[in-house]
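Heads up: the structure comes next, in structure tokens.
Every protein chain of the complex appears in place save one, which is left out.
For subunit A:
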Amino acid sequence: MIKFENVSKTYPDGFQAVKSLNFEIKDGEFLVFIGPSGCGKTTTMKMINRLVSHTGGTLSVDGKDIKKQDPVKLRRTMGYVIQQAGLFPHYTIEQNIALMPELKGWDEKKKKDRVIEMLNLVGLDPELFAKRYPKELSGGQQQRVGVARALAADPDIVLMDEPFGALDPITREQLQDELLRLQRDLKKTIVFVTHDMDEALKLGDRIAVMKDGELLQLDTPDMLLREPSHGFVEEFIGKNRLYQNPEYIPVTDLMRKDPSTSLPDRSPGKAITFMRQRKTDTLLITDTQGILLGIVSAYDVLANIDTVATIGEIIKPVTHMLKPTDTAQDALLNVVEAKNGILPVVDEQGKLVGIVTRGTLLTMFANHWAGGEV
């Protein structure tokens, strides 16, 4: 666990790059720092391995104050990956990856095996790449080697400062996927800095949004999108992003909370009148407690107007429903199948809390594309 307690950094020129940070990074967590250029992301990350020494507060790793540890020993327990890869140009790929194991005094055989294992891990054929020099690799391949090198000595913590920032979008996407897979398999604590919100949302278990040396919000991607704590966070995430990610819009935000309901004992004639008034072609039938019983359509009511006494007799079960915790994505997937294109939203007790229709979904996206607010 990495713990920041009132950690701050004032550079020798008097500039306070980081102001009193308080947070923890849990073991095995993938934490992403994001924020505008110059907000102190790199400074914050480098304080963890003491490439930058903090000037205030206490920073501890696994309960031990890092100021009380030898910086070299501390760094050897952490992997470090930077944007430019920073491979040693005079070392072969093999030598680059074997460097940390070598410094730790591993024997030849163990080192060799590790190099092969690492190259396979990052998707590079050892036969092809082990003996090459960094210059003979593409940027993406170099960055893979950078990741392999950082992981070679099996550190618990890996620090990555915009590792994929200089890569083309396709390569970046590939490396992100691989990093996620690695993280799932290896359970490292990863601290990752990026400029790219999509990258942060994709990779982070939690995302730390920074601005002017301060931590504005530290939350899961979900929470960040749903409940940005700050106008700035919302702006930085980008309002539009929500619509690109319907999985982040809760149905409770878009449902209508006043669906047309009826008790089952209403007569067909009254039901039709009520439907005309409400300009709807369906009624959701609930009991007196508000528990959803089923659905009745105007078509069925008219067809049976002379044969039944109450609409309770022609009630149809609801096949597709939503829970309040569902998202717009769930709504979109279900609305196609749903009868009459309506999706009642029902809580755990079976109580009707709202309704999502094709209309509400369409309105949401239409409003967005027209530039309006939901």
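Rule of thumb we're sticking to: contacts are C-beta pairs under 8 Å (C-beta built on N, C-alpha and C of every residue); 3 or more make two chains touch, one makes a residue touch a chain; residues count from 1.
Note that contacts and distances are computed from a predicted model.
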item: Absent chain [UniProt protein name; select from "Glycine betaine transport system permease protein OpuAB", "Oxidoreductase", "Anti-sigma factor antagonist" or "Membrane protein"]; value: "Glycine betaine transport system permease protein OpuAB"
item: Candidates A:68, A:135 or A:257 - the one touching the absent chain; value: A:135
item: Residue in contact with the excluded chain [from A:34, A:59, A:87 or A:271]; value: A:87
item: Missing-chain contacts mapped onto subunit A; value: 49, 51, 72-76, 78-80, 82-92, 99-100, 103, 133-135, 146, 149-150, 159
